[in-house]
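With one protein chain withheld, the remaining protein chains of the complex are depicted in position.
Going in written order, the chains are labelled A, B, C and D, and every chain counts its residues from 1.
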Amino acid sequence: ASSDRESGGGGEGGGAAQSGGTMVFGATGDPAMLDPAFGSDGETFRVSRQIFEGLLGNELGGTDPVPELAEDWEVSEDGLEYTFNLQQGVQFHDGTQFNAEAVCFNFDRWYNFEGLATSPSASYYYQAVFGGFASTPDTPSIYQSCEATDENTAVIRLTQVTSKFPAALALPAFSIQSPTALQEYDADNLSGAEDALTYPEYALEHPTGTGPFRFESWDRGNGRVTLVRNEEYWGEPALLDELIIRTIPDGNTRRQELQAGSIDGYDFVAPADYQSLQDEGLQVLVRDPFNILYLGFNGGNVPGTSANPALQDPRVRQAIAHAIDRDTIVSSLLPEGAEAAIEFMPPTVDGYAEDVTTYDHDPDRARQLLQEAGAEGTTLRFYYPTEVSRPYLPDPAAMFQVISQNLTDAGFTIEPVALPWNPDYLNAVQSGQADIHLLGWTGDYNDAYNFIGTFFAEASNNQASAEFGAFSAPEIFQALARADQEPDAATRTRLYQEANRLIMDYLPGVPISHSPPALVVAENVSGLEPSPLTAEVFSTVSISE
Amino acid sequence: MTRAGEPLLQVQGLQVHFPIKRGVFVDRTVGHVRAVDGVDLAIDRGTTYGLVGESGCGKSTLGRAVLRLVEPTAGQVLFDGTDVASLRGEALRTMRRRMQMVFQDPLGSLDPRQDVESLLSEPLRAHGLGGGRAGIATRVRELLDAVGLPTAALRRYPHEFSGGQRQRIGIARAISLEPDLLIADEPVSALDVSVQAQVVNLLEELQQRLGLTYLVIAHDLAVVRHISDVVGVMYLGSLVEQAPSGALYDEPLHPYTRALMSAVPVPDPVVEERRERILLAGDLPSPADPPSGCRFHTRCPWRQETRCDDEVPVLRELAPGHLVSCHWAEEIRDGALQPRSAEEVAATQGVSVRATGVEAIESDALVQGLDEPIERR
Amino acid sequence: MTAMGDVRRQRIDELAARAGQVPEGEGGVSLVRSAFRRLRRNPVAILGAVIVVVFLFVAAFAPWLAPRDPLAQTLLSEVRPGFIPGAQEGFPLGADQLGRDLLSRLIYGSRQSLLIGVVSTVLGAVVGMALGVLAGAFGGWVDTVVMRFIDIILSIPSLLMAISISVLLGQNQYALMIAIAVTQVPVFARLLRGSMLAQRGSDYVLAARALGVKRGRIVFGHVLPNSLSPVIVQGTLSLATAIIEAAALSFLGLGDPDIARPEWGAMLSTAQDFLSVRPELAVWPALCIIVVALGFTLLGESLREALDPKFRR
Amino acid sequence: MSIEALPPEGALRTDVPVLEVEDLSVTFARRGEQPTRAVDGVSFSVAAGETVGLVGESGCGKSVTSLAVMGLLPRRGVQVGGSVRLGGTELLGAPDRTLRRLRGAEMAMVFQDPLSSLNPTVPIGTQVTEVLVEHRDMGKKEAATEAAELLDRVGIPDPTRRLKEYPHQLSGGMRQRALIAMALACSPRLLIADEPTTALDVTIQAQILELLRELVVDSGTALVMITHDLGVVAGLCDRVHVMYAGKVIETADRHDLFARPRQPYTGGLLASVPRLDAGRGIPLTPIRGSARDAIPWAEGCAFAPRCDNAQDDCLTEVAGSTVPLEYDGPGRELRCRHPLTHPSSTAGATSSGSTASGAGR
Partner (left out) sequence: MLRFIVRRLLQLVPILLGLSVLLFAWLRALPGGPAQAALGERATPEAIARYNELFGLDQPIWVQYLRFLGRAVQLDFGTSSRTGRTVTTEFLERMPGTVELTLFAMVFAIGVGIPLGYLAARRHGSWLDSGAVIGSLLGVAIPVFFLAYLLRLLFAVELGWLPGSGRQEVRIDATHITNFYVLDGLLTREWDAAWDALLHLVLPGIALGTIPLAIIVRITRASVLDVVNEDYVRTANAKGLSADTVRRRHVIRNALLPVSTTIGLQTGLLLSGAVLTETVFAFGGVGSAIYDAIFTRDFAVLQGFILMLAVVYVLVNLLVDISYGLLDPRVRVR
């Protein structure tokens, strides 16, 4: 695994990477706190990824899980028991030893969360992967136990086979933290009042991991987190002396600050800026697209839902799909490297099917379908978010306007509804208030279920989530469930492909595009490898005068 | 009109005190400005009562209290037998028809946004008088004619007229309701002498024609004397002397009246050179903290030890219809007492000549204003 | 000779008749009209008026003036993330980020921008004035209550206010106008109250009371009309600020949800994302906003002078 | 030098006039508006110890004349013509520096409204001492002592305390006294008083007039008294100039003027004033119309429209020339073609008939 790491350094023509220096990186927001176990947002993970490591990590510049703190692992026949052989000679930042005990301490910690820590806001990823807690017998957990069979071997048992495992262990949420520090700083003691969680001292001041950087300080007033090189790092030590992550919410400000030299790089480059930044000699590092943007339909076919009646007619849904000019959208609105999507997951994920039903841009066909369905002039309440820019949706308003124009051209009537992203938009869309809406997803790890399972798995009672009008399509639900529980990778891939075909036949929404988000760094920065998961590590980065 | 014998207006023991408020949560009254402090007077039908006095002595307040434009603190205002103070709401409004007022500032008392026609017809409409649209139009023209303005004035606005013309409009408006009593609060003091004479003539002429009763307030003794039958002299909230105008001029009894008379310049160098002047020391004391005893004792050239300082003189009738409130009126009249000079008076009164009292109230009002958010832009 | 003498005699009589007559000229000159006359003589006012009139004209005749459909994404297929087609045949100012004709959008944008300005100002003025009248007419505890209420509104950041309103009412152009209007309410209320309180003590109000004019008529017939001039002035200034406020709100994503409908503020804020590609997209709408704001402000400023009692004659 | 140090009265009464105003004219020309000539060829002179009165109705140009003398008219939009000499020095066209040196030191002015003429935010003391500091090179302390003396001299009791007070803390009479104190600070040769008592009560007015009278007598200051109150003029002035519509229409010695007014306007003014010593009930005899009815002098006698004596030749078109200011007996000048005659019984003569009936209709 460590060889992967070493090979990553020389991205830029192998120029001798210098050691030293401070890098300032512009982020869009403050981290929520610094304990990744409680984290669920990108800015928290951007910091924790530098401080912490998991048993597994992500392939540099890719989406596949690779060994990190675990040298390797074995899976039992039944797929329920994982044996991890751990790296030796690893120390936490507080000087304590990393070993199997520490690993199990972390797993047990998660499983034994109580009270507020079990709320979804606190432990979203744990619940997404493992289900319930020891304290919540109603919601079973797929975690059974962790055993340190010796100093460097940890055995983890599950109650159920899942395709998420072990890939999910690469998620930053499952980073291994120092048991001593966790205990000393009361890491599990989430308190709260009324409408807020109060994080313990550990999460605010003492995040202690094994990663290449150590936490130094967090200056909230000035919006800056300072990390310093971990001199005792077990692998190749970081090149930078210091990594400062600074919050600059406004995109133009970020760009101008980079141009002025106040920061050395930033994330979430506006697609329009890719070219001009490059022209100025800055390095735009485009990530491979690992996301999906779709236009969701409230096309449920179950009586008693809030679904739009017209959208229950497959012809109307197909008409929408034919109306949308994805190629123009991709070429005009999305950065170079974006692709039109034909299904609800990116091609790089196992389970992608080349041969799903496709719906080309064909306004005439759309009109015709609409006519057949007797739904010309159907009014669609088209929801789109404001005050947000997502990797898959850099400019929601522009996207809305173009699609809206496409649909109008095809004979629909559009009633726009704009809402602030969080919570209004998400709330409205997920409770099924929209007829059609824009939404998307960036994958957490290389797993089909992480995409289509999240969208179309049975939510309850033989129905999909309200976002898609709670449609009922048992064959899709079954296909997804079967695939998720299939331990054999090849079979699983086949099952997911089947699920994708079913989905695109049913057409619960129109997949639109996969879009490559980018970061940008100054000319003198080298060694930053863009990650499709937006999980960049800065240990390979160096900065020259 | 029926009870011709008795006076049209009778004021008895009228007091108007303005509270001085201050407080933390709720305003507490910490004192009173005794603007009018116990005034009795009576005005006979068809006569003119002139009221003179120094600025701030309470003349306007008295006039306003009679019309109930300010609430009297105590006392009675009997208008044609009815106690005005007891009237409320609609009854008061109706009563106002019979008592009207002409204001000192001719421009300020006319709404700048109303043309003359609307100015004059408004009171008629407010009281449902004039007999409809056509009736009102005729009446308005009559009014204009009565005050000597051409019909062309109807469509014009107050700012387009000269001062005298504005005052005519004010008078026309006041008489539009055919009142019995007209209170004229300094009707001419804002006007040039030549125009002042026109307005004074007009007032007299109207009185003759319409049988009006006047209460004329002024600080100009000459004007008051010219048009009044009876003149009252006010000092610091109360009447100090009242007499038929001839009598008052011929033989002023109160030291203050004497001083006032002697201070009025006469446009005749010969008279001016001969005239004996009685200069007063200092200014009007604060009505919030009036001097003890005789209110005038702080400035009085005839002040006598202790009695003037301690004992409040009452209004006595020294001659028929000639009332005066001075302990030493007879002695002064007979020349038994000699006046002292202003300097001497000032010296005996020490620093009390200062007139900060009034000012203190002024600033206090501003402090009160401060409690409200100061209006800024 | 005698004939001549007669003529002169006549002239003397004429002069004599003139003395004591009201000034000549047909019809009275109302204050508004005399203010208007002064405005006409003031070059600053004329400049302001010309600007405002030109933009009103553009707004009124937008369909005839605009060369193209402001919504048609004609050049969209030529747009690339780092490239927006510039001026070309048929597109005098080039296209925007969705391939729409910029000039046409600017022209149509005047409609929405002015509408937002006018509606929200009128709304804010009406509500604010209602509060102001309440406080100014009754005084006492009503005044206290109203003014405390205004204080409360004032101490809430206007942005929060605007956002809450658009969240409460759903995001639509009316919510936007209401949101902007709410932020204007305290200004109008305080202004009118202050000016009414000042008027309340004036002699003509006392005169009206003495004449037995009813209270309602005194307030609405006398005090209010005479208190309006600062409000009118503020109104013109508010028109300008409303348009700018609309820009700020759409910058925050709280603008008109029908974003295809051109509006300068929204155009300017969307253009922020393309400043590195085509700054003109921002410059033009910004220029429009500035010029209109300037027009209204100049007009307001000269109205202030024209309505100032000091200059009355 | 203090006031007491001045030479005694007699020595100052020389024939050399302190102030000579010759053919003074002031035109206001606002952009976009008709130019108005507020003062039109006014000439007069004042000798030391002499009091000259300028009388006339509101708007006749009294204040503008005084401001022109002081050089206090705004620069822009105002044209000033003629000549103003103070002790032989031409003031019109003199540089600002010279004027500032003279103002306050050689010539001083007292204004009508004592409250608005005092700076509300500066203590009285400072407002008095600043003149001393400016013109008499005094130190702060010395000036304060001197200022207290000045206040005392104009009759303000407890002057040391008053120095620290602000204008609003003083009564109207005291404010006017303070203003006079400032004017007197440098014992100016010329004092112009522009309606100094109009805003005051009669009793206070009497105090102030007394003060001015003493001043002229004691220090020989040349006083220009501007007023519309003929009573004030009668008591105070040596010579009187009656103004109408920007021009002097009659000039006379005080006694002459009141005894035998020649201009119908002057006569009218005198007849309009109700007199304390006249009986009740006799109607006043006002001039009809108001000052606004004046016609331009270029068309004829400005007073003609209101004048009962007006004849054809009061108009320029007939007479061929404007009515000139002419010699009218010793010490008198008159601008009238049809003056009043038999002036010994003015009031009676003019009151009957036309004037009264013309009034107020």
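Quick notes on this one:
Definition applied: a contact is a pair of C-beta atoms (placed from the backbone, for glycine too) under 8 Å apart; a residue touches a chain by one contact, two chains touch by 3 or more.
Just so it is clear, the structure is predicted and the values come from calculations on it, not from any experiment.
Touching the missing chain, out of D:Leu179, D:Val248, D:Ala291 or D:Cys336, is residue D:Leu179. Only one residue in the set D:Arg85, D:Arg101, D:Arg161 or D:His255 touches the chain that does not appear here, and it is D:Arg101. Of the options A:Asp108, A:Glu232 or A:Glu387, the residue whose C-beta touches the omitted chain is A:Glu387. Taking the complete complex into account, A:Ser262 is the one of A:Ser145, A:Thr180, A:Ser262 or A:Thr408 that touches the chain left out. Interface with the hidden chain, as seen from subunit C, comprises residues 44, 148-149, 151-152, 154-160, 163-164, 167-168, 240-241, 244, 247-248, 251-252, 265, 268-269, 272, 275, 282, 286, 289-290, 293-294, 297-298, 301. Panel shows subunit A; residues 22, 24, 29-30, 32-33, 40-41, 116, 119-121, 124, 192-199, 203-204, 219-224, 226, 244, 246-250, 252-253, 256-257, 259-262, 387, 420-424, 426-427, 430, 454 of it touch the chain omitted from the view. Although one chain is not displayed, subunit D still touches it through residues 67, 70, 72, 96, 99-105, 108-109, 111, 113, 116-123, 126, 130-131, 134-135, 166, 168-169, 179, 182-183.
Assume only the chains that are shown with their structure count from here on.
Chain centres here are Cα means. That of subunit B falls 47 Å from that of subunit C. In this assembly, the C-alpha centroid of subunit A lies 87 Å from the C-alpha centroid of subunit B. Along subunit D, residues 288, 290, 292, 359-361 each make contact with two or more other chains.
Residue positions 148, 165 of subunit B are each in touch with at least two other chains. The touching residues of subunit A, counted against subunit C in their complex, run 251-252, 255, 270-277, 328, 331-336, 386-388, 395, 397-398, 400-402, 404-405, 416-420, 424. On the subunit D side of its complex with subunit C, the touching residues are 32, 288-290, 292-293, 295, 304-306, 310-312, 314-315, 317-318, 358-361.
Interface residues of subunit C facing subunit D in the complex, by the touch rule stated above, are 5, 8-9, 11-12, 15-16, 18-21, 23, 41.
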